[in-house]
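There's a structure below that I have some questions on.
The complex is shown incomplete by one protein chain, all other protein chains being positioned as in the whole.
Showing chain A:
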Amino acid sequence: MAETLNIERFELAEGERVFLRGASGSGKSTLLSLIGGVLQPSAGRISVGGQALDVLGAAARDCFRADHIGFVFQLFNLLPWLSARDNILLACRFSPARRARLSQMGVLPQAEAERLAARLGLTPALLERPAAALSVGQQQRVAAARALIGAPGLIVADEPTSALDAELQARFVDLLMDECAAAGAALLFVSHDARLAEHFDRVVELADINQATVREVA
C-alpha cells in the first residue's frame, strides 16, 4: 500500500486549539480516521487523552471514539430524518461515558442539548425540526452541539465552515472555540483556508510535518 502519511510527531495539549492546514488530497481524511481509530497506522502509535489506540480492539476503538472525540464534518453531519434535538442526543445514545459525565454534572442529556443549542444560537423551535429542514449554518451548529455534548476531551472539526459564507465562517469558528474552552476540550481544526488561522493558539501545516513521498489522491 502506498504511503500516505509519515508524521514523526504531532500532538495537542489538553484544551489546546490547533489549526491544521492542509490542501485537499494532503492526507487529512486519513489522519482524522487514524485519530478516530477507524484506521490503524501501519507503524507508530496514536494516543488520545492518554489512551494508546493501538492496544484497543476495533470495537473498543469505536467505543473510545464515541466517548472521547466529537467530530464536525464539512457537510452532511446530521441524519436528515431525525430532529435537530435527536441528532444532538445521538452522541449520548452511542456513548455511556458521555451520559455518565452528564449525570456526574447533574444534568439530563435533554437539558444539556437545549443548553448547548441555546449557546450556539439555536432556538428551541429549531430543535424540533427535522435536520433536513435546517439551513447549512444551522446544521453546522447542531453538529457542533452534538460533538460537544457530554464533554469529550477532543473536538475534531474537518472543514466545518467551507459550506458557509465568510461572515458565518468567522462566527461559527468563534462559537466553536468558546464552547470548546467552556467544556475544556482540545480543538483540532482542519482546513485548507488559512484565513481562519488567526483565531487559534497554534497553526500547523500538514505538509510540513508529513514526510510521506506519495500523496493520497482524494
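In this section, contacts are C-beta pairs under 8 Å (C-beta built on N, C-alpha and C of every residue); 3 or more make two chains touch, one makes a residue touch a chain; residues count from 1.
Definition applied: contacts and distances are computed from a predicted model.
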*Which choice in "NurA domain-containing protein", "ABC transporter permease", "Gliding-motility protein MglA" or "Thiolase" gives the name that UniProt lists for the one chain left out?*
"ABC transporter permease"
*asked:* Can you say which of A:T4, A:S95, A:S191 or A:N210 touches the chain missing from this structure?
replied: A:S95
*So which bits of chain A touch the chain we can't see?*
29, 32-33, 36, 38-39, 58-59, 62-63, 65-67, 71, 73-82, 86, 90-91, 93-95, 146
